Structures are given as C-alpha cells and as structure tokens.
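Take a look at this one; I'll ask things after.
Every protein chain of the complex appears in place save one, which is left out.
Each chain gets a letter, A and B, in the order it is written, and its residues are counted from 1.
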Amino acid sequence: MFIKALTGKFAASSYTLYIPLLVAGLILPVVIKDDFIIRVLILTYFFIMFSASWNLLAYSGQGSLGHAAFLGIGAFVSTIIVKFGIAPVIGIFTGAAAAATAGLFLGILCVRLREWFLGLVTFGFAIIMAALVNESSVFINVMNSLLSSLGSTGALDPNMLGGSFGIYSPHIVSSDMYYYLFLFAMTGTIMATHLIFRSKMGFAFAAIRENEVEASMMGVDVTRYKLMAFMISTFMAGFAGALFAPYNYFINPEIFSIHYSFMPVIMTISGGIGTIGGPLVGGLVINLLWEQMGMMGMSIDRLLILGAILILEIMFLPKGLMPWIKKLWRRVAGTTFQDMPL
Amino acid sequence: MADITTLLQVLIWGLTAGCIYILMAVGLNMIFGVMKVVNFAHGEVMMIGAFASYWLWSLTNHNPYIVMFLSMLLVGGFGIIIERFGFRKVMGTGKLNEIFLSLGLIYILQSAAVKLWTDDVRKIESPYGSMTLDMGMLNITYDRLIAIAFTALILISLHLFLTKTDLGRALRATSQNHEAAMLMGVDVNRIYMLSFGIGAALAASAGTVNAILSPFTPYMGTIPGIMAFVVIIIGGLGSIPGAIVGGLLLGLVQNFTIFYFGGAWKEAVAFIMLIIVLIFKPTGLFGEGRH
Partner (left out) sequence: MVNNAKMLIIAVIISTVIVAGCAGPSEEVQSENANPGNIKIGLVAPLSGGASDVGGDMKQAAILAVEEINAAGGVYVDEYQKKLPLELVEGDTKTSPAEGVTAVERLITRENVAVLVGGFSSGVTYADEVPAAGKVAYVITGASSSSVTRRTDIDTSCFYHYCSTTDDYSQPIIQFFVEELKPLVAPERDLKLALLYRDDPFGQGCYQSCVDYIEAEDLPVEIVAAEKFPAGESDFHTYLTKIADAKPDAVYSIDFVEGTSSMYIQGQRDVGLNTVYMAVECNEDPAFYELLGEWGDGHLLETKFAPYASDYLPMVGEYKEAYIARWGEMPGMMGADTYDGIYLVANAIERAGNLDRLRINDAIKQTDEEERLLLMDGGKITFDEHNEISPKIFVEQMSWDEESGELTPHIVWPEYVKEMDFVLPDNYEMGG
C-alpha cells in the first residue's frame, strides 16, 4: 500500500509538499546555533508526532483523554530494552509495539463505548499505568519469586522501572543528532497519517466518525477499523515516547500526567482536528507560544491562556487554523493547485 | 486479621468519603441526564464552591454550614452562566467538542483560582471542630455526622423536587425526551440552565463539606471530579440511585483497599472497578438499555 500510494496519482502533487518542509527543517539548525531554540524545536516536533497520533484516533471518531499512557509505555519499554544493551532501533520499535498492544487491549474494551466513556476509560488507563510503575517493585518481586520457583537463577532488578523516582534513559544517538532524528520521525509520522487518511482505511475511519450505523450498513467492518485506528495511533504514540525518554535522559511516571494527555488535544484542535496538517500547524503554534510565554516568565498565566485558547477555538474556530492556511496556500501556490494535501 | 471495631471504623471513613462522591455524582448525573452533556470540569466547580464558602465564611464569620447554602446559590448561578455562555454554544456540534470545552474549563478555573486566592493551603474552621459523638468503641466527629445527614437531606429534597413540583416534573420529562417535553410546552433551554445550576450547587456543597473536613488548595477538585465520573459510570449514566450506590461503593472499596493493600492503589482501584463494570455490564449497575 505504501509503495502504491507513493507511486500513485497522489504522489506527484501532494507529497512534494514534504520536500520544502524537510528542507526548512534541515536549514534551521544551520542558521540557529542556540541550543535552547534547538530544544524547543525538538519538543515541537515531538508534540507534532504525538498530536498526529492522537489526531488519527480522533479521525475515526474516538477521542482519547489518556494518550499519555501509550507515550509512557513506549518510553519505559524502550528504555528498559536499551538498558539491557540491545540495539536502540529494536528498543524503539518494541516500545511502540508494546504501546500498540496496550492500545489493542483498551480498544477492545472501548470499541462499543461512546465518546464520554472512551474519554474516561482512557483517562483512567493513564492513572492505572502511573500506579503500576509507582508500585513496580512489588510486581517485579512477585515475578522474581515465580521465576525462581520455576528454577530460574536470574532475577530482575526490582527497581528497574525506578518506581516513583524514575530511571535514567541512555542516549540512543549522539546529542546533536536528536534534532534530525525528531525531524525525520515527525515528517514520517505526518506522512503516515497522510497515507492512511487517503487510503481505503482512512475513508472507513471517516465513515465511522460521521455515522457508525451508516458506515456498517455501507459494509464497513466498524469494530475492525476502530481497533486498527487504536493500534496505529497508540503505536505512533509509543514511538514518540520511545524517542522522548532518551532525549530527556530521564523518565518517570510524570509522563503519564494529564499535561501529556491534554497537550495533543489542544494542539490538534488548534491546527484542525481530522486534518493531516492540523497537528503540524497546531503543534508548531501552541508549543512555540508555550515556550515563548515561558521565556517571558509566565507560569500560571500560561495555563490560563492555554485554557482560554482551547475554549475560544471550540466556540469560534472549531476547524482550527487549517482553513486559513489553506486560503493562504491558494494565494501563494496559485489556482493550478488542485489537491490540497494538508 | 483486624478486629471488628477497626473494620467498623474503616466502614465509617468509607461512608463519609462516599458522601462527597454522592454529592458530586448526583450533580453530574443531573447535568448528564437532562442535557446529555459531560462536564469534565465538575471537580473544578467543586473547588470553586469550596473557595466561595471559604470567602463568605472568612468575610462574615458565620457558621460555615449556613454559609454553605449561600455559596451553593452563588455557584449555582455560576453554573448557569457556564451553561448559557459555554456549553449552550457548542451543544449539537459533536460530543467531542463538549468534552474539549470542559478540558478548557479545567485549565481556566484552576488557574483563575490560583490567581484569585493564591495557592496557599486554606481551611474552613467548623464550630463543631473538636466535638465527637462517643459510641462506646467508636468515635465519630459531629462534622462527619453532619456531612452524612446533609447528604441525606439533599437527596431527599432533590427527590421531592423532582417528583412533587411542576418544575421538577418538567425536568424529568426533558431528561426522558427532549422533543416530547418541548411539544408539551416545556422551555427546554430554561430546564438546561436549571439542571446545570443544580449540578453546580451540589458540587459546591461537596466542596464545602470537603473543605470543612480537610485543608484544601485550588488543586483539590481534580481527583474528586474524575472519581465522580467513575461513580456515574459504575452506577449507570443518568441514574440517581446508581450515583448513590456507586458513590458509597467507591468510598468503601477505596478505603478497604487502603486498609488491606495500601494507599498506592487508592486511585487505580477505582479505574479497575470501572473496567470490570464496563466489561460485564457496560450500562452500569443501574443503567437502562444501551447507550
């Protein structure tokens, strides 16, 4: 499917837009020598990836309020695997796969639930994950005694998840390479959502979002596609988490906090929910605004402003900034441009 | 094994914790039952209620239990404003938008409370603070008894209001069928404001009871707000008996979990209960039909 989409009729028009995006991304570190700005950009790319993952789930009509759970699962699993001395690439993908497995489990539970249930169950799942990590030493001790009763000599370190303190997460690339890692990962994530939205699967997601009953009458296997949306979305979230932990050099249960669950919601809505470019635009605008406010010494005020932005957008700009960007795009790119990809 | 007095004592702690959950969950169910709207910021409304009572109490120095009724009125009015200028605007544009609106409210109400009242720890001094009812092996403070009695009072008056008054009947009719109620001449918009106002007032009473029992900060509402949701899902969305049973159940289960397994599981056990209920009876204990 991937190859087909790349070589298909969309390739010529839509996907060329990634070239200026990547070029712009690659120019930036050459122009900017400031480590702090680079960090802000990396965080922005991270949130764009994370928002894109949340957006994919929302595209199928399922709004998660606990996406931080999958971010954290990816981060912890990958960190532990890397610390065992296994290649980071394997660690990252295993972390993402672990998040997708958890996502599948939760998806099965939630597939028959409506919006508010789903929101609450996902929200609760993040809290359960935080409690599990906080109490991890208890479980690891139980596992160790089980292992030893089975005749195993090796034992796991009961403190390997760090409990509520946290653990250090070794670097997976040299520290000046993170920028490029996140840039490519972010572009890849956006491209993946682009491919999915334009595929048969994407149409099924949209149909389910608009009306589940009609979708199933049209022959869409609602359960199957809802679960697929869950798995793909949580895989992406886990992937983002697996990159985030080593970049911060540290990981603790704070990753399961509502800050990380709500940020992608706010960012996606700001950009435009259900659009390919929404997470990109929203992540860029909200994260840069957030850091700019931090630089101006705002603390409580920036939370207040964040809440006000969210409410004002839902009331007056429910489609986010994307319609404006599209308008601007038409003016810049001319009328010959038919298939607006973002 | 713990002796029976200890277990009874834990039972009482569970009951009073349950009372606060009940006040929260009944209010949330009023709103949901009538408007089919979910307010994730219900816990923040509770916190605003606690601060409103604190503010009135420190201003007038009256008995906090009397001040509480004034604060319920104030916060009820505040709830009406939120409904009229917030939720009303996004109703019908998709359930997700209502959820997102309440997320925004969480940020705004919490930060606004920090700006208005700072994040210092506060407490409301009860005139019965040091009085306890001695029942042989058990001691119960008056404040706890009042909390239990007050919850019962609220539930009975709510029941009477809903069954014996015209307005209450209109409210129930709206909750059962909007269109039919509208055809019967019920002003649905007024009913929406009323139900949101009652819900907010109940949250304010929960906040005040909580503030009398223990110190509080602008961050006090987050966990009770979420727990109220767990309660109404366990009990059944829109069902007031469900909210009562669910609230008591959650209060008891949480406190016995602390007793037997330790406090680290207090919050997680609520969601484990939630998941169990969703697997075996997705409509909740008292829920009717499928949602």
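In the analysis below, contacts are C-beta pairs under 8 Å (C-beta built on N, C-alpha and C of every residue); 3 or more make two chains touch, one makes a residue touch a chain.
Nothing here was measured: the structure is a model prediction, and the numbers come from that model.
The chain not shown here is in contact, across the full complex, with A, B. Checked against the hidden chain, the listed residues B:6, B:93 or B:176 yield one contact partner: B:6.
From the options B:91, B:162 or B:258, the residue with contact to the chain not on display is B:258. Seen across the whole complex, the unshown chain contacts subunit B at 2-3, 6, 9-10, 13-14, 17, 114, 118-121, 123, 125, 129-130, 132, 139, 141, 144, 213-217, 219-220, 223, 255-256, 258-259, 262-264, 266-267.
Within subunit A, the residues in touch with the undisplayed chain are 12-13, 16-17, 19-21, 23-24, 27-28, 31-32, 34-37, 39-41, 43, 134, 163-166, 168, 244, 248-252, 254, 257, 259, 288, 291-292, 294-295, 297, 299-300, 302-303, 332-334, 336-337.
In the analysis below, only the chains that are shown with their structure count from here on.
One simple way to say how far apart two chains are is to compare their mean CA positions; for subunit A and subunit B this gives 33 Å. By the touch rule above, subunit A contacts subunit B in their complex via residues 58, 63, 65, 109, 112-117, 119-121, 123-125, 127-128, 131-132, 134-135, 258, 262, 265-266, 269, 273, 300-301, 303-304, 306-311, 314-315, 318.
Remark: subunit B residues 38, 40, 86, 89-90, 93, 95-97, 99-101, 103-108, 110-112, 114-115, 222, 226, 229-230, 233, 264-265, 267-268, 270-272, 274-275, 278-279, 282, 291 touch subunit A in the complex.
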